[in-house]
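A single protein chain has been omitted; all remaining protein chains appear in their positions.
Order of writing sets the labels: A, B and C. Residues in every chain begin at 1.
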Amino acid sequence: MEIFERLESEVRGYCRDWPTVFDEARGSHIYDESGTQYLDFFAGAGSLNYGHNNPELKSKLLDYLVGDSVVHSLDTYSTAKREFLATFDEVVLQPRGLDYKVQFPGPAGNNAVEAALKLARKYTGRDTVISFTNGFHGMTLGALSVTGNSMKRSGAGVPLGHAATMPFDNYMDGQTPDFLWLRSLLEDSGSGLDKPAAVIVETVQGEGGINVASTEWLRGLADLCQEYGILLIVDDIQMGCGRTGPFFSFEHAGITPDIVTLSKSISGYGLPMALTLFKRELDVWDPGEHNGTFRGPNPSFVTGTAALNTFWRDGEFQRATEAKGEIMQKRLAELAEEFAEAGAVARGRGMAGALAFEREGAAEALSAEAFRRGLLVETAGPNDEVVKLLPPLTTSEQELERGLEIIAESARATVKIPQLA
Amino acid sequence: MEIFERLESEVRGYCRDWPTVFDEARGSHIYDESGTQYLDFFAGAGSLNYGHNNPELKSKLLDYLVGDSVVHSLDTYSTAKREFLATFDEVVLQPRGLDYKVQFPGPAGNNAVEAALKLARKYTGRDTVISFTNGFHGMTLGALSVTGNSMKRSGAGVPLGHAATMPFDNYMDGQTPDFLWLRSLLEDSGSGLDKPAAVIVETVQGEGGINVASTEWLRGLADLCQEYGILLIVDDIQMGCGRTGPFFSFEHAGITPDIVTLSKSISGYGLPMALTLFKRELDVWDPGEHNGTFRGPNPSFVTGTAALNTFWRDGEFQRATEAKGEIMQKRLAELAEEFAEAGAVARGRGMAGALAFEREGAAEALSAEAFRRGLLVETAGPNDEVVKLLPPLTTSEQELERGLEIIAESARATVKIPQLA
Amino acid sequence: MEIFERLESEVRGYCRDWPTVFDEARGSHIYDESGTQYLDFFAGAGSLNYGHNNPELKSKLLDYLVGDSVVHSLDTYSTAKREFLATFDEVVLQPRGLDYKVQFPGPAGNNAVEAALKLARKYTGRDTVISFTNGFHGMTLGALSVTGNSMKRSGAGVPLGHAATMPFDNYMDGQTPDFLWLRSLLEDSGSGLDKPAAVIVETVQGEGGINVASTEWLRGLADLCQEYGILLIVDDIQMGCGRTGPFFSFEHAGITPDIVTLSKSISGYGLPMALTLFKRELDVWDPGEHNGTFRGPNPSFVTGTAALNTFWRDGEFQRATEAKGEIMQKRLAELAEEFAEAGAVARGRGMAGALAFEREGAAEALSAEAFRRGLLVETAGPNDEVVKLLPPLTTSEQELERGLEIIAESARATVKIPQLA
Partner (left out) sequence: MEIFERLESEVRGYCRDWPTVFDEARGSHIYDESGTQYLDFFAGAGSLNYGHNNPELKSKLLDYLVGDSVVHSLDTYSTAKREFLATFDEVVLQPRGLDYKVQFPGPAGNNAVEAALKLARKYTGRDTVISFTNGFHGMTLGALSVTGNSMKRSGAGVPLGHAATMPFDNYMDGQTPDFLWLRSLLEDSGSGLDKPAAVIVETVQGEGGINVASTEWLRGLADLCQEYGILLIVDDIQMGCGRTGPFFSFEHAGITPDIVTLSKSISGYGLPMALTLFKRELDVWDPGEHNGTFRGPNPSFVTGTAALNTFWRDGEFQRATEAKGEIMQKRLAELAEEFAEAGAVARGRGMAGALAFEREGAAEALSAEAFRRGLLVETAGPNDEVVKLLPPLTTSEQELERGLEIIAESARATVKIPQLA
């Protein structure tokens, strides 16, 4: 690992928690060079909802590459892009009654967010975007300005503007009615909040620590946006593609965002790809007004198409996710009870789960112990106080139980130790 | 193509110039669905320096994928990343005496630029970054603020700040000494230019229309930066990886930038990948301060490693590029002479070439005609007044001559028509 | 009045409500050209706490001018400035145990605010300043960014940044604990609120509609600032100089702001003058770092000194203000009761009073009627829903009763009319 330490920037992060060199991966398992097997409940921070190297997707990808199909096509038309669009329309948009236009904004989630913010500002002619406490939307300057994390914000090196932060659901522990503050600001022409172009929200905050917005809160937010003529952007980069059960995480709330961002698992194979979706009438872009080199990653289109065909043509996959999600949430709730003295709380929706600890350092110790026991789980939240579970949705029940058992064991081995000081 | 028009955002661009659906590609040729063959002098805007689906790279990529090697690994350590780093160090950095740290900032060039800007601002504690007329660095908010194009800038929807534009080499046709304006501003404490964190420059402006900075100018810029304690960022996203001959486009000038961005052809296969390189002492990043989902695109690392091994272990590839570059520049010069009445001028370095026309619409007409004749060449420059040639560096001499001939024929068929009005 | 309409910008405001030409003024009365007398409960928006043309101050001013004493001295030392400083120190600062340095930032309140914001940012090295809903601090770009009024904000023509708005006391009608939102943001490193340089607050919001911050709330704010290392700026431009009883409006709360701004009545005679006061250790200004032409308005110093000597050497003036304030508040409470059906509410502290109406247009109608009856009272609040009373503090009890009676009559003549639509 000397070469990483000598050559790779100090900015590297996950490798510090999991100091080994990964090599192969299949389904829910990843292997390091020494052949050690890890159960992967991290799943590329939600980029591998269908597991590593899913055989169906792999087969399509290999066929595509073997046949010298076009790999890089910028934003020209390609066969692979047409198949993706047609499949996305047929499998995702039409069944849900969503009349969205599709933008390929670049390969990364932050490209999808930047395009969403630009479009919302252009369409409305306003500049302020409302984001929420502990929201996470990316590291490019526009996306960073709507991201909560202070360490990442200060990395900008310039003041971040054109944004205002509002309380996420239950942020103040029910001590104040939902949207009281935001609604007050919007209603009051003397509030100091300039009329916003848009609101950007995650239905379940991933990096923020699996903070789950209730259905009611999401509906309230959508209503508020409509009432005041503010665009609603749902950033579904981490929670979309089935993570919470349905394809889009906002489906259960019965809302239709004006703009949706997708990335991470949209290619299905861990390959870079992102989408910005928006209501047809919002498509006020001029040709080429937002561009970028990797807007046509055909291999990603191919695996993305295969993923839609494999998992989303009927409701089976969603049902299975929800069933396994229930198992996971139930088990986490039990663990939260077991570790109540460390202030443990279970959170989650679908197969996005978390154990949050009040006791400082507990989550990090648990995660480190789990690694030693062959399980990858990351910590999240503003103070890394949350153990976050994002197993592949294709994880078997048995694997799921095994992973949860390692968490339980790791907790017992670390959290139970009486806190010093 | 109906589905594209119905579903894809109006922001799509290149597909409007080349209204067909591409399917397969090999070397310097790309084929549409009807089997029509096109000679590709666009090369993914410089992302395909080694041609489409290079067999050596393809073989490595297929092996990697077939073996279920890890595809997505965020910024954990992987075998593929280690091989890339070791090869990059051995083949690129060490022979050139460059003691750079390597950051994987995300999959796109704009990620590399955003990371560069953030780091420069963090390191210096200053906020202004100097960019140059007709510079292009990307569409995310930070990158856009140092990009010249007014149409793209206005897409931001917010004023773009923390930047100042300066004249690129020969911008004012030699009517003013190099750096007179910039040096005046830096020397004068009453100039209104706050001391900059950095300068960001392309040695040859790609999107700006193949504007070539002279060796002298680049050295003068590097000296000026050193004199005033300003970091020099070379954005080598389009001109790096051998486009102008050497691996880095700044090598011929004998300068060592403080920060370098690479993307486009760094994966060698058209797959998304980007690097930010910087002098060891600039590595003041905190762990995780800049992150992102697709910082570990292992398939890109695999093809990127293969590309370095295949093309850069000796000087042969560079020499061949330079030789073909001379052919290209010579032919372009002849064409410029032939079309002098349309104000044609040849520009270029290595295998980045251009014919610029004073006559309005000439470049676009030429490009459209070339498409009809089976050649892809894009237009560039602030008013699309430039026909820009970026053939794969692996293009054979015969293919190169053929492409240049199509350009000549297309020019004769379009530019020669006496201008109306 | 034709010349005003022809030559003066449409931006003019008060003259539209009081369409006459004023000529002379004494004490609490002002006279128009036709000799009509008005009782002035507007007092230059709080600039005439000692009434118009107070004889003591006038005498000193005339002596000064007659003797050819220096009028304009920029920021050189002058006899008049020394006398002002010495008197201010002896009469105001020392008795209150305030070890403040004094800055003469320019002639207007906005100059005092701009200097305060600049100093707070320089001292802390941070950029965000927290302001409050319906706060008002001035029209220059820095002051405007911490002002709530949306119409005035949009006049900036550029997005206003480096500020965040927070709820003023009782803004959400007690539905949420004080400072719950602000404290949550400050405690949470993922909140999206960058650590603030300062908080700027009015103890009683004047332009905002005489919104009174409770003693508890002010203490809570001061504690919060201290706990988090944030500077507390009290903008006492409208409420200082005795308007609420004591010289500074924050005295009753027992807090010591880090920075205080004063203007309006500090010259005592309606002449332009402003002060920025700050704790000694905050005086990190470089010589000349903030300058301006009218920082040494000696006539203002002379009348300001006379005002301090006349009114503030003992506690009599404060006691009289408080007594008259009680009369005023009591009478306003009675009126609120009388006009309860129009949603009338009384507000105030000391001789800053208000009647707020829920019924749309009621306040404006009342104010217009009062003008017809010989009383100047302005409307305030985000929707001009408040009749605001700022009688000179030197107003006699009889004049005060008379003014309040006109308000009652005007209310009866306008508000009582059943609301249409």
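To be clear about the criterion, contacts are C-beta pairs under 8 Å (C-beta built on N, C-alpha and C of every residue); 3 or more make two chains touch, one makes a residue touch a chain.
All figures in this text were calculated on a predicted structure; none of them were measured in a lab.
Checked against the full complex, the candidates B:S59, B:Q94, B:T176 or B:Q226 give a single residue touching the omitted chain, namely B:T176.
Contact between subunit B and the unshown chain involves residues 127-128, 131-135, 146-151, 153-154, 159-165, 167, 171-172, 175-177, 180-181, 184-185, 188-195, 208, 381-383. Annotation for subunit A: contacts to the undisplayed chain at residues 158-159. Of the residues in subunit C, those that touch the hidden partner chain are 1, 3-4, 7-16, 18-26, 30, 33, 44-45, 47-48, 52-53, 58, 61-62, 65-79, 81-82, 85-86, 88-89, 101-104, 106-111, 114-115, 117-118, 120-122, 127, 138-143, 145, 151-152, 155-158, 161-162, 197, 237, 263-264, 269-272, 276, 278, 283-294, 297, 299.
Methods note: only the chains that are shown with their structure count from here on.
Averaging Cα coordinates per chain and for the whole protein, the chain whose average falls nearest the overall one is A.
Rounded to whole angstrom units, the spacing between the C-alpha centres of subunit A and subunit C is 49.
Chain centres here are Cα averages; for subunit B and subunit C they lie 58 Å apart.
Computed from the mean C-alpha positions, the centre of subunit A lies at a distance of 31 Å from the centre of subunit B. Across the assembly, subunit A contributes residues 127, 151, 161-162 that each touch 2 or more other chains.
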